[in-house]
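My questions all concern the structure below.
The complex appears here without one of its protein chains, the remainder shown in place.
Coming up: chain A.
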């Protein structure tokens, strides 16, 4: 299973953090710092895989964002690259030409999309369209309830 998924910018600013294991707040901060340092230090045309403690780290850079996740021994690194790519595609489909700013200003949506795609460190849905459909329907639900309550969204 995937242990965690982090998104951070080239300056090391965290944009999203998903933890599939239970760790202390302090430990999380340390891991984030380690990941950021390690990944940002990599020369441009390096291999996308690293070893850190007992985990395999897979990272991929998309424009100004680094997607970084920690895998266990049995996980397939090459497939994880595909997982990261699929997540980016989902974000792209949802936001339309997604960029870092979209994720900054709509971080909660990035989380919702992620939660339709992965769960407990495993892939939940392999269909490209199913995630998008779920997001749309849930949004409708939100609007319906808001309209009913006639109160503004957050």
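Things to note:
As a working rule, contacts are C-beta pairs under 8 Å (C-beta built on N, C-alpha and C of every residue); 3 or more make two chains touch, one makes a residue touch a chain; residues count from 1.
What we mean here is this: contacts and distances are computed from a predicted model.
Protein name for the hidden chain, per its UniProt entry and selected from "Electron transfer flavoprotein subunit beta", "Coatomer subunit epsilon", "AP-1 complex subunit gamma" or "Anaphase-promoting complex subunit 5": "AP-1 complex subunit gamma". Chain A residues in contact with the hidden partner, per the touch definition given at the top, are 14-17, 20, 22, 24, 29, 45-51, 74, 76-79, 81-83, 86, 104-105, 107-108, 111-112, 115, 119-120, 122-130, 134, 137-138, 141-142, 145-146, 149, 151, 153-154.
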